[in-house]
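Omission of a single protein chain aside, the complex is shown with its protein chains in their original locations.
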Amino acid sequence: CGDGESSATAGGDSGPVTLRLGYFPNITHAPAVVGVEKGIFAEKLGSDVKLETKTFNAGPAAIEAIFSGALDATYIGPNPTVNAFSKSKGEAVRVVSGAASGGVALVVKPGIDSVEDLRGKKIATPQLGNTQDVAIRYWLKEKGLTTTKEGGGDVKIVPQENAQTVETFGSGAIDGAWVPEPFVSRLVNAGGKVLVDERDLWPDRKFVITNLIVSTKFLKAHPDVVKKLVEGQVAANDFVNTRPDEAQQAISQHIGKITGKPLDLKLIKQAWPTLEFLNDPIASSLKAGLDHAVAVQLTQPVDLDGLYDLSFLNDVLKAQGKPEVPQP
Amino acid sequence: MTSTTTTPSSVTPAVALDGVTKVYGRGAQAVLALDGVSLDVAPGEFVCLVGASGCGKSTLLNLVAGLDRPSGGQVRVAGSEQSAGLMFQEPALFPWLTVAANVELPLRLRGLPRAERKERVAELLRTVHLGEFGGRRPHELSGGMRQRVALARTLALDTPVLLMDEPFGALDAMTRDILHDELERIWSERQLSVLFVTHNVREAARLADRIILLSSRPGRIIYSTRVDIPRPRRIDSAEVAAIAAEVTDRLRTEVGRHGQ
Amino acid sequence: MTSTTTTPSSVTPAVALDGVTKVYGRGAQAVLALDGVSLDVAPGEFVCLVGASGCGKSTLLNLVAGLDRPSGGQVRVAGSEQSAGLMFQEPALFPWLTVAANVELPLRLRGLPRAERKERVAELLRTVHLGEFGGRRPHELSGGMRQRVALARTLALDTPVLLMDEPFGALDAMTRDILHDELERIWSERQLSVLFVTHNVREAARLADRIILLSSRPGRIIYSTRVDIPRPRRIDSAEVAAIAAEVTDRLRTEVGRHGQ
Amino acid sequence: MASDTLARTGSGTLSGLDALDLATQEKAPSRLGRLWSATWPKIAALALALGIWQIVVWTGWKEPWALPGPVTVLSDLGSYLLTSALWDGLATTARRAAVGFAAALVVGLLTGLAVARIRVLRAALGSMITALQTMPSIAWFPLAILLFQLSEQAIFFVVVLGAAPSIANGVIHGVDYVPPILIRAGRNIGARGLNLYRYVIAPAALPAIVAGLKQGWAFAWRSLMAGELLVVIATKTSIGAQLTYARELSEAPRLIAIMIVILVIGLLVDSAFGAADKAIRRRWGVLDQAGN
Partner (left out) sequence: MASDTLARTGSGTLSGLDALDLATQEKAPSRLGRLWSATWPKIAALALALGIWQIVVWTGWKEPWALPGPVTVLSDLGSYLLTSALWDGLATTARRAAVGFAAALVVGLLTGLAVARIRVLRAALGSMITALQTMPSIAWFPLAILLFQLSEQAIFFVVVLGAAPSIANGVIHGVDYVPPILIRAGRNIGARGLNLYRYVIAPAALPAIVAGLKQGWAFAWRSLMAGELLVVIATKTSIGAQLTYARELSEAPRLIAIMIVILVIGLLVDSAFGAADKAIRRRWGVLDQAGN
């Protein structure tokens, strides 16, 4: 069936392959942004692969694009990854690399100093059933506080867009929020304080916030290109980790190109330490998150077998003499 | 050339036009529709206005009714604001109302109680021979029937001054004769002052106390004659025919001069 | 009661109505507008239709023009599809077009070249005495002027059959006399068949080869007379007056029976 | 009769395009017949749409998770219809739509009438109305939250800002095109000030106002679908929220099922507007033209 669309190579393997790569102009997508801005991907992909980049502001459109064959690979959060995998019965996508970890926290109004103080308060999350939503519910459950899907219980969970969370936190309509960067920093700047850094809840203070997925079809048709892409990802992470100042500058400028206004460098610097840019997709944290979701009755169990294909990553890491990531 | 016809100055006229001029449009496109028309209508007087097509008769009635402002001169109507009821040249019925509701609207606007309104509407529709058509809508009527509804609506106004623009133009001779009688009856009963536009010179002679002739573009009063035939008159009487012939002669000279 | 008037069967009539019935609406609200009307108009014949207000004259013309379908009976018009041009009782001008463009539209629809159209429009506007008004829009005209534009537009049609619904109702006597002459000229030049509705019995006697009288609701043909006065005729001639008087008498009896 | 004679008979039919143009008051089909002739084209259109959809799915053009087939969607719709989520959401959304639209109606009508007839207001605000209409709902979200916090009023605020300009524009257009002769007639028979509005201008402008209301409803509904994400209130699920979640969870069948629900609501509302419009057209005598 529609093979022709999965990549721009209309006539089979003749001619250059086009790789269509998606990402968000966002600080949690730093390796992608830096890789594009600094030409790292282009360099690694070489001249026979044409790179086309697309940006998204939310997961659904990126997944729709993968499903429809409009996109071959994208950086994306754990939630849409699981959705894409389970909705296509494990066929549509594969995770080929990790990208970032951490960068999530519970920010609250001053005066809330403990879990107990949260009783009766309104806390925002980005979306019902997403990673952060599950994280706070599971955490509260462990602490003995109840929540309901409808926003009742001991702590009232209000799912809403992150942008809106900044507005509602500022206007006093909510008392706190469990959100990713850069919203953590933004809420802090609006007078909030961090009550929980999610890293503290995970083994090794590591959990996935961004990973790189590739459409299965593309993976099968062009494994060589995927390998080069992963090489680019590893190189981008190296860049980000070794030259943070330059990376931050690049992110600010790149976001400015799309949004019309460079992102405040101070904000990037503020958020930076809460994030860790890893090539390990931390599969265990994704699985655990899913188990937590089942525990708080927000989802049915999903079989994640086959989601990860880390052979490319391990090839690259091995070639560079770095420690390999165990295939889950 | 501008002649002035006035009633004796001791009586306050019901309608007084004083050097009225009306220009439509601006600049090169401007049309001088009326030029220095002075005319008084005495209370209770029935004045007929005749003139060639496009000479400014409707314009004059619009000015008296206060629907338009003169470009120069003065228009005075005795009584309060709403004192001159105008029957337009077109029926101008409200398409969303039934015939009865069209006739009822002026009564409702005057705040008459419901029962009285109903009675008056029925009476007025009978007057114009449309008793059975109260429940119809304007678009279901013939041209002449619509004109009669418009007549009934105007009669419902009860204003002391009545302005009528070719009210019987779309009616057959018989119906028109009957309505002449009705109009004359109402006019004398209510002591109305009437300014009546018609193309039918006999009709003018049948109804008028005075006939006034307007010249064509620009409209000026060029002739005025009293009709002293005692009432009731018959439209086919010799006296009416004589007056009509006289006015027709005048009109012929006028149109002859302006025509083509 | 239903009388039939037909031309000798050897000639194919230009218009033939055969037992035509027209009912408006349904059920209790139904109005029988025409009831078994049979009428032939010979090629080149000028037939005038008179009758009380609301008797079905406009309805009949609409049926002949093919704008409506009869409820019963048959309407036949000789020639091709577009063979009967109708001048409506209202002007029915297109408000978005200038006067000249209104008159030009039928010519344009027939595909006449531009230069010829321009010439014809100027000629037609002169015919109706509106030569200088080509650039105006309908809303800038007086009632009678609009009617004359509608006349010019209908004359532009060049159909062999002409249907006219009170075409001169809003015109003064002088203008009307002039247009009578013009219409008669065009009719004889183009050998038109004309079905002409009027309330003016003298006008009918002035123009018609044959006058037909319709009864009121339901419309039936109750009287028909040939007018054998030689042309050219004058509207104020004694012969015309005599025919008019005869028709008026008939009409009076008819309206007397139906009116109130 | 000669062969070049055109005959029109009471029972005969005309062929060609003109048959559509002709008034057909004489034909009095039975009630059932009329119902059938109003229904079969809808059924045919539906069948056609489903058919094409199924065929596209059968060609395997896209994977089933990207483009689910009608059977999948309809069975999901079936189970969706059995959930209380749908009915609760529908109740919430319908109530909000009704309240929001009613508020927009009042605001829109008053603004429209005022702007249409008061010259200073028209000069000041006239163009602003269309400009406001083009403002996307999300631009209003921050202001809505500032003004109304996370209450339902915030949703109504967005809905009113979406729908009222559209309604006002309908009113202005209607008032602008009231035939001047009717206004003159109204003034002449003594309708001044408010009475002129009530008895002449408003009814004369009614057709255009109804058209504006229809457009306003569409704006209101779209704004509501976006606005319902603004305040995802405890215990209250809504169609707007469900639509977005279905998309975020990449649940294509559910998304299409909700789209079908939205279409059905749209159809119901349109038929209400259609009935109003038809009643007006019947009154005004402009109904017969197209024969429906």
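The chains carry the letters A, B, C and D, assigned in the order they are written, with residues numbered from 1 in each.
Quick note on the criterion: contacts are C-beta pairs under 8 Å (C-beta built on N, C-alpha and C of every residue); 3 or more make two chains touch, one makes a residue touch a chain.
Being a predicted model, the structure only gives us computed values, none of them experimental.
Visitor: Given that one chain is not shown, which residue among A:186, A:199 or A:292 touches it?
Guide: A:186
Visitor: Of the residues listed, D:80, D:141, D:156 or D:199, which one is in contact with the missing chain?
Guide: D:141
Visitor: Consider the whole complex, including the chain that is not shown, and state which of D:89, D:112 or D:207 touches that chain.
Guide: Residue touching the chain left out of view: D:207.
Visitor: Suppose we count only contacts with the excluded chain; which residues of chain C make the list?
Guide: Missing-chain contacts on chain C: residues 62, 65, 67, 82, 85-86, 88, 90, 92-97, 105-106, 108-110, 137-140, 153, 156-157.
Visitor: Write the list of chain A residues that the hidden chain touches.
Guide: 5, 20, 25, 36, 53-57, 60-61, 64-65, 67-71, 162-163, 166-167, 170-171, 186, 190, 254-261, 263
Visitor: For chain D, enumerate the residues touching the unshown chain of the complex.
Guide: Answer for chain D: residues 17-18, 20-21, 37-42, 44-45, 62, 66-67, 116-139, 141-142, 146, 165-166, 169-170, 173, 175-180, 183, 187, 192-193, 196, 207-208, 211-212, 214-215, 217-219, 221-222, 225-226, 240, 243-244, 247, 252, 255, 258-259, 262-267, 269-271, 273-274, 277, 281, 284-286, 288-292 touch the chain left out.
Criterion: only the chains that are shown with their structure count from here on.
Visitor: Pick the pair with more C-beta contacts: A-D or B-D?
Guide: Most contacts of the two pairs: A-D.
Visitor: Approximately how many whole Å separate the CA-defined centres of chain A and chain D?
Guide: That gives a centre separation of 40 Å.
Visitor: Between chain C and chain D, tell me the centre distance in angstrom, where each centre is the average of that chain's C-alpha atoms.
Guide: The mean C-alpha positions of chain C and chain D differ by 45 Å.
Visitor: Going by the contact rule already set, what residues in chain C reach two or more other chains?
Guide: Within chain C, the residues that touch at least two other chains are 24-25.
Visitor: Note the residues in chain A that touch 2 or more other chains, in rising order.
Guide: none
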